[in-house]
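For reference, the structure discussed in these notes is given below.
Here the complex is missing one protein chain, while the rest keep their positions.
Then we have chain A:
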Amino acid sequence: MIAGDEDLHRMQRAFRGVLDAFARPGTVHSVEPAPGNPVRPVALDASLEQVVRLFVDQAVTFFVADSEADAAASYLSSETHARRAPLRDADFVVVPARADAQTAREAVGEACRGTLVAPEKGTTVLMGCARLAEVPAGDGADEARDGSEADEARSASEADEAKEVGKAEGTGEAKGASEASGCDTSEAKEVGEPAMHVVALRGPGVERENRFAVDRVDWLHARAERGDEFPCGIEIVLVDPEGRVVAIPRSSSAALVGDPSPMFHVKQSPHCNAAEEQMFHVKHSEEPSCEESPRGGSVDGASAGEASANEAPLCEGLAGEALVDEISANGEVR
């Protein structure tokens, strides 16, 4: 456990990459893979292990979601001294790139959301994927075709591909992709290249909309189905074998681009079951903005924030429920 000097600096750089990824959800950042280790199980690639090591230690619990979870889990607990815990209780859930869609959906779907009093207890899901790529800002996919940089061109081709493929589940074989993604030109033609989906994020940290391309979207569907009420929720960190990292904090709303029915991450929908929360008497102070908002469905922390700039829905909520009781004469309070 004693970190050598280089280890320590690699960790520091990795943390800044991941922090940037969290501060600007949907943008692609990078971490250097952990150094080679002969006993590392096949389920874990070096980049995912690096991100796990960044956060997981003896003070937290983790769960590995994989068909052969035992090998990876005992490796991680001997390396980090972290304790294993059941999926619903774990602070960190590790989903290797090779985990099938069913396993991944279960892991994301059942991870702990925290409580309204302690939302920070919500799980961080560290998920491997075969491939992550940037999608330039704006309408992205199409504009970038004439981009001179290889990277842009790559993203564009991936984005187009994603549109054609549509709703196909992440079928990519991690193995094939890790071989293929080493070079940066004409990758789309290579055998084993996974189908890429473009995901758009909005919310705090995002100026307008951030887009990225990823080979798997099982997490996205599972996340949308959770129906967490902000501030409860989970964080998802996607890591590809090249060390590219994208973070999707709970404050972001995510949608699949090109999907006819955007899967927005609805957090404060009326049918959200508040009784499941620890707090029974939740005031849903953002609810007025849900119901009155012209945006209707895409309700989450982000849109509540937008609305507050104009109408301060929170204040209305308070005036309607609490303030009136205490200072009923004061009509001035919005």
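In the analysis below, a residue touches a chain if its C-beta (ideal position, glycine included) is under 8 Å from a C-beta of that chain, and two chains touch if they have at least 3 such contacts; residues count from 1.
Please note the rule applied: contacts and distances are computed from a predicted model.
Asker: Can you pick, from "Succinate dehydrogenase subunit C", "FeoB-associated Cys-rich membrane protein", "PadR family transcriptional regulator" or "Carbon-phosphorus lyase complex subunit PhnJ", the UniProt name of the chain not shown?
Answerer: "Carbon-phosphorus lyase complex subunit PhnJ"
Asker: If the hidden chain were put back, which of A:Phe22, A:Phe62, A:Tyr75 or A:Trp219 would touch it?
Answerer: In the full complex, the listed residue that touches the missing chain is A:Phe22.
Asker: Please give every residue of chain A in contact with the chain that is not shown.
Answerer: So the residues of chain A touching the unseen chain are 3, 5, 8-9, 11-13, 15-16, 18-19, 22-24, 54-55, 57-60, 115-120, 122, 124, 204-207, 230-231, 235, 249-251, 279, 281-283, 285-286, 289, 301-302, 304-309, 312-315, 317-318, 322-323, 326-327, 330, 332-334.
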